[in-house]
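Before any comments, here is the structure.
Removed from the display is one protein chain of the complex; every other protein chain stays in position.
Presenting chain A:
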Amino acid sequence: MTDLVSTPAPLQRRRRRKDKISAAETRAAFLFLLPSLLGFLAFMLIPIIASLGLSFTNWQLLKPPEFISFSNYIRLLTTDPSFFKVLGNTLFFTIEYLVLNIVISLTLAVWISSLKRAQQWFRVIFFIPTFTPTIAVSIVWLLIFTPGGVMDYVFQTLSLNVPNLLLDGNLAMQAVIIVTLWASVGYNMVLFNAALDMVPQSYLEAARIDGASAWDQFWKIRLPLISPTIFFGTVMTAITSLQVFDQIYVITRGGPGSSTATLGFAIYTNGFQNYQMGYASSLAWVMFVMIMALTGLQFWLQRKWVHYDA
């Protein structure tokens, strides 16, 4: 009897609460949201739609835009000789950088968390570059890499027969990757370090008593336990590295030749140096599709290696 009476009560209350969207509260909410919504419309939603629209025009800044249907996309897939080079450069940078970033930041995180003292000092040292302007970092590294600079001197002293990184079409991208790693690896290091600290000490204790080596403890306990964090770091780093621009603008300007021209750099040069805004917009949508595809791929792959429960 009591059951019949008591169970519908919460349901009723919930329904009543749901219906209680009052006009006054809606008005208040609208006022609170107004500045944010205006910003969202003017600087996010409208630009996104405009960007898609522009990618179907031949807008060149001074002349009024004309609708040219899929011509930009056809041009980049068929006649633009640099498009596939740029696409390849972007993927090459992203994949090499992403793998090295995760391996190095994870190594540093594990190394630092294994120390008994000075943990916070190492953490802050490797983190500092992430708080400094990428442009300034790139200019400092440009001085290191520049012909006749300290990098050339180190190669000579070690009798390494390495040409100047910035003058060699095959090596210039490596210079960009080194700079980006130096500038950003500290971010994921802190992220992974924090995750490692949250692994319950009792798990490792239990494994040690069972005779598991430090190596086994890492691969079989700590790594699986922090895999959701590694996944998050990998997805975020992939999204930002597909957009790489600042380092390339300063260090190589896409050169030598077009060996370091990435999508971000090509969008900038097409849009703001050649004033082909329509074509640049279509390149931007290619980048967006790549971001979505790579993120989707990672979410698909995560089923194979990410563990969400201990």
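Worth a mention:
Going forward, contacts are C-beta pairs under 8 Å (C-beta built on N, C-alpha and C of every residue); 3 or more make two chains touch, one makes a residue touch a chain; residues count from 1.
The criterion applied here is as follows: contacts and distances are computed from a predicted model.
Here one chain is missing from view; checked against "Heavy metal response regulator transcription factor", "Sarcosine oxidase subunit beta", "NADH dehydrogenase subunit M" or "Carbohydrate ABC transporter permease", UniProt names that protein "Carbohydrate ABC transporter permease". Note on the undisplayed chain: of the listed residues A:A136, A:V162 or A:A206, the one touching it is A:A136.
Contacts to the hidden chain, counted on chain A, fall at residues 20-22, 25-26, 28-30, 32-33, 35-37, 39-40, 42-48, 50-51, 54, 108, 111-112, 114-118, 120, 122-128, 130-137, 139-144, 146, 148-150, 153, 182, 184, 187-188, 190-191, 194-195, 232, 236-237, 239-240, 242-243, 245-246, 249-250, 264, 267-268, 271-272, 277, 280-281, 284-285, 287-288, 291-292, 295.
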